[in-house]
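To start, the structure itself, in structure tokens.
All protein chains but one are shown in place.
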Amino acid sequence: MSLIKITDQPINTDELTKSLIHPEFGGIDIFIGNIRKFTDEIETEKIEYTTYKQMAEKEMQKLADQVLAKGMDVVMVHRVGELNLSDVAVFIGVAAPHRAEAFENCQFLIDQLKRTVPIWKKEYDRDKIRWGGLGE
Amino acid sequence: MSLIKITDQPINTDELTKSLIHPEFGGIDIFIGNIRKFTDEIETEKIEYTTYKQMAEKEMQKLADQVLAKGMDVVMVHRVGELNLSDVAVFIGVAAPHRAEAFENCQFLIDQLKRTVPIWKKEYDRDKIRWGGLGE
Amino acid sequence: MKVKLFSILAEEIGATVDLNLNDNFYARDVKNSIKKSYPEFSDILDQSLVAVNEEYADDEEFKLSDVTEIAIIPPVSGG
Partner (left out) sequence: MKVKLFSILAEEIGATVDLNLNDNFYARDVKNSIKKSYPEFSDILDQSLVAVNEEYADDEEFKLSDVTEIAIIPPVSGG
């Protein structure tokens, strides 16, 4: 019942959350990343995400498979396109028999997604445009 | 906008999740605990939660205050009464500027809730009734 | 003084138990007093905490006149 995808549509957090609630599991940890207005002094207006979609979904599936192999359920959805303040960019959920595993694996998935999955952000800040991942 | 409460009504995970999404924060971690069918070999049929409500809400607020004081947003809701398989018993959410803090503080809140908040479960298992927290 | 009981103690003994406490008392006196009447719950009482005025009580002495509410808190199991 795992769901792994890149989408250009708004993320339905309610539907994804409910898909993780099963009687086999007792603990669900969910990470939601949304567009933040301020990063220190920098004010963001919108973010445009692009992706190398086929490869990104493969890389997400590889990460999910490591958690699925331990008998947990996983949801990983990343949105691309133009996102405004508060819009949800990423939803990661792990359902596990016990809560410690749910936390640990959910954090693993978002940490790894940020390291390996080919998705890029172009940040439209009040002062200028910034490309995520590149030094100033 | 923090919300701390004990309720005898079903937990609206969608409403609580959306209440945590603000442009001031970029990372939200949510823990959802639901009624699990199997704990090793033991099959659970339902759980009845009771509470010392005024004190439980005070204890939950004390925990939340520690996280609110660090500038994050917090939701902590625990349901009491008779819960069936899959029903959500607890929802803990932390919204923070950065994700590591969200994970750390969400896990802190559920761990502490289980240690200090006066809520008790009476577990109706297939073989017998078990009171949570007491040795066999 | 009526002491609130919860969980298995409430189910087995009742929602409250009436105790005679001294004008000055310690949290442990509350548990000991219940143990005398209900020795079969000594084991659970040993694992329980005492809450005075909706706060967990430490080893300090309480003045009965300051106390509006006492409760026995068996090991909690929320979540």
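Odds and ends about this structure:
The letters A, B and C name the chains in turn, as written, and every chain counts its residues from 1.
Definition applied: a residue touches a chain if its C-beta (ideal position, glycine included) is under 8 Å from a C-beta of that chain, and two chains touch if they have at least 3 such contacts.
Keep in mind that this is a model prediction, so the values were computed, not measured.
All shown chains touched by the missing chain in the whole complex, by label: A.
In the complete complex, the residue from A:Tyr52, A:Phe108 or A:Tyr124 that touches the missing chain is A:Tyr52. Residues of chain A in contact with the chain left out of this view: 33, 49-52, 54-56, 58, 78, 89-90, 110, 113-122, 131-134.
Here, only the chains that are shown with their structure count from here on.
In this view the innermost chain, defined by its CA centroid being closest to the centroid of all protein CA atoms, is B.
Once the centre of each chain is set as its mean CA position, chain A and chain B turn out to be 23 Å apart. Of all residues in chain C, none touches 2 or more other chains. Shared contact sites, meaning residues of chain B that touch two or more other chains, fall at 33, 110.
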